[in-house]
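One structure below.
Left out: one protein chain. Kept in place: all the others.
In this document, chain identifiers A and B correspond to the written order of the chains, with residue numbering beginning at 1 in each.
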Amino acid sequence: MQEQTIEKPGLAARLLAGETAALARAISIVERDGPTVGKLLKSIQPHLGRAIVVGFTGPPGAGKSTLVNAFIGEMRSRGKTVAVAAVDPSSPITGGAVLGDRIRMAEHTMDAGVYIRSLASRGHLGGLSASAARVADLMDAASFDVIVLETVGAGQSEVEMAEMADVRIVVSAPGLGDDVQAIKAGILEIADILVVNKSDLPLAKRTVSQLNAMLALRAPGDWNVPVLSTNAVDRTGLCDLADAVDRRAATRKMKGPREALGGRTRRLLAQSVAKYVEHSILNDTGASIDEVVLQLQQADIGLNEAIAKTLEQLSESLKNG
Amino acid sequence: MNKIDKPAKSTGPVAQQAASDAWQQNYDAMIGEDKTVKNRSGIKVDPLYWPADDPDGDYGDKLGFPGTDPMTRGIYPTMHRGRTWSQRQLIGLGRPEDFNARIKKILASGASALSMIPCNSVYRGIDCDEVEPEILGTCGTILNTEEDMDLSLADIPIDKISIGLNDPSPFTMLAQMLVVAEKRGIDWKDVTGTSNQSDYISHFVANHMFYRLSLTGARRMLLDTATYLAEHVPNWNAFSIVGQHMQQAGATPAQAMGLTLSTAIQYAEDCKARGMDPEKFLERFTFFFDISISFFEEVAKFRAGRRIWNNLVTERFGVTNPRAKRFKFHAQTSGCDLTRQQPLNNIARVTVQAMAGILGGLQSMHTDGYDEVLSTPTEDSAKIAVSTQNILKHEAHLCDVIDPLGGSFYVESLTDAMEAEILSVIAQIDAEGGMFKAVESGFVQEMIGASALEFQDQVDSGEQIVVGVNAFQEDEDASARPILKRPPKEHMARQVENLKEIKAARDPDVLSKALGDLRKAAQSEDLNIFAAEIDAVRAGATMGEIVKVLRDELGFGQPLVVA
Partner (left out) sequence: MNDVMLAPARVLVTKIGLDGHDRGSRIIAAYLRDAGMEVIYTNPWQAIDAVVALALEEDVDVIGISSLATDHLLVPKLMVALNAAGLGHVRVVVGGIVPDEDEVDLLAAGVSKVFHPGAVREEIVTEVEKLAIAANKERPVD
């Protein structure tokens, strides 16, 4: 028999009923992004919106997996079920990957209220956040209360994936070489909570101060980003972290129907459109965009007009295929 | 008598250089394709060595005499000529009484010391009544209680024989043995031996099987035990610092030595921080190494190790007591070099490895059985392993001369090169903040993993030939391979029953108090855990019960597995 391309409604139904094998299978299907994905996502659509998605990212060596492990424990003690998607990079040369994040979460293997899935980035080159969003949707439909999206690094892909989360946590640890520089500007922009892990290390206090100093330079918004100190091994600070997550999730939902209604889908769309437009403008070889650039350069048109003209041009090209 | 006039010698430096150049020319002309040769540690090996390789060679500085700085040639003035190495063969069999029977045979056949290895379940810290029956007792002796230890050592004079216990944190085997000695009326001052594998760092890094307590918990446990032993069992070596695991996990010989010495530095610093005197506690440091089949490299590794340790303890700890500078080590021939294919060839391999260890100046040795790669060794193969040592000792006369390879142009050059390589590893660990931090962060694990993969690639590509595996293969009759008899299921079932009976016969109040005291000791930095542990054994606590309490209090965690 060839690869199972026809998904009977059975899979979605089983997933919604909480069957682990169905969720696992659905994630595999969604990862491959085959022709059946649309149907699957459609089936689960009415059941979304319950879970909060919490993103953990940060440089390697910060102890993210150990922290996630402690976070899972804290959530479980609060009676919440947790699903984790741990993403690691695939080798750009071979396409393979060694996925070892769940090693640190071994204590939860036999807990039926915890589901852990190791994912490789698979060279999606920009489609990774779409994949992450879909996996989160599946976990949401499977009725998990909290979904953890764990990624390593702080580069462009990680920033984009982090935007799929409702609450974004950036983890660092003292003495990782660059200290706060390891938290690059991009990820800092969208972080909701900053965590300094390995709080037992002597430099921890200094890292916390440095981060607070950086945040003070920001214009105040509707959410004050807290800098929390944790020790993932003895669980210090986990209670505060969990409380902060709750508070942030609540404020996000409170923003109104815009956020509540397909928050991450909206963000995914915004991200994808932006990338498409950027890619087109920078790589466009046709004369049409060049002309707009020239006009803008020569100040024949203002920026607002240039934007409008560009979008028109792109729209035309899309129509014409 | 006719005297033949020999031509006048022309051995001045100019003439020698000319001769060397001439040889080089001839060599280049005849050699054809000459590949660069590197040993396992990555050191380039030349076709020939001669005095010009070490023009400033200072015998006193670099070699000296056995038993004095810098100890390169040996740690005792007499070395094997005075007292040969201990034949310390690992023994571990299912039931205590089986172990006892085999020990007696081995001692009768010439071994002078023993090394007890318990069942893997003991390493996991669980009593036999909680283990899957299929795998119980297949790799070592079940030692859950003081009674088990007593049976294992029935009729063995504990005060006359040096005993190596393969007994990682929290050293339940040692606690059991001390209680047995006490009951037999033996003064603990007469108990000699070593806590093999007390090196928790090596277990965290490389042999996870021995990993029983969290890294920080094991740190405290080792220090408490060492402190207790220094006072009550002064002739026992608390520290057995292990290079074997790291080398078997893939570290190169130079890396294994460097990492082991770094671990020793870490323990010495920890002891010093506790207020212990280096001049005293360093006397109780012993080492345990792998011997690979890279013959000259291993000899050089041990010689360099001796020299480095001598200099290191002088420089870093200001030690003057000569007994505290001795690099005492036990070594085991490496099972990683042995093959499943044509297993009898392994006898030759073990012989070469053993020779390297002997010529490297070890104090105690275990030689592997030729069927090591097939299963737990049989009695016959264990006998051959001991005979191998006897042949090398008595027929090849390897004990007659101290450091016989000393002075070889190659060996001295290689010793220097290995020393440089080892020191660079130590420097890297220093830069990471010491061995404890370096293993917490995964730095050491990555280093070892990279070397393992590199070596595997060399074997896979055929660059490193392994006879019978990637060259000189033969079709083999699988039925010719020895079949290991596993302990009969009834024996193991009986062992489990025994345990249940022993547990039932204890005074529950006494036991409960002892375990409570053990817990308190673990909770308080001011109490000595090992002292409380011995009391617990006296009260009848089993290994599993002790380990459980200590894991609760000191943590278990997981060894950091770097994927």
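Note that contacts are C-beta pairs under 8 Å (C-beta built on N, C-alpha and C of every residue); 3 or more make two chains touch, one makes a residue touch a chain.
Source: prediction; values computed, not measured.
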Omitted chain's touching partners, listed by label: A, B
Contacting the left-out chain in the complete assembly, out of B:W85, B:F171, B:Y211 or B:F530: B:Y211
Absent-chain contact - pick from B:A113, B:A238, B:V299 or B:L374: B:L374
For chain A, residues in touch with the removed chain: 1-4, 6-8, 10-11, 20-22, 24-25, 27-29, 31-32, 34, 90-91, 94-100, 102-103, 106, 109-110, 115-118, 120, 122
Hidden partner interface residues of chain B, rising order: 120-121, 123-124, 131-132, 134-135, 138-139, 207-211, 248-250, 339-341, 373-376, 449, 452-453, 456, 459-460, 466, 469-470, 478-479, 481, 483-484, 486, 558-559, 561, 563
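Definition applied: only the chains that are shown with their structure count from here on.
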Separation of chain A from chain B, taking each centre as the mean of its C-alpha atoms, in whole Å: 48
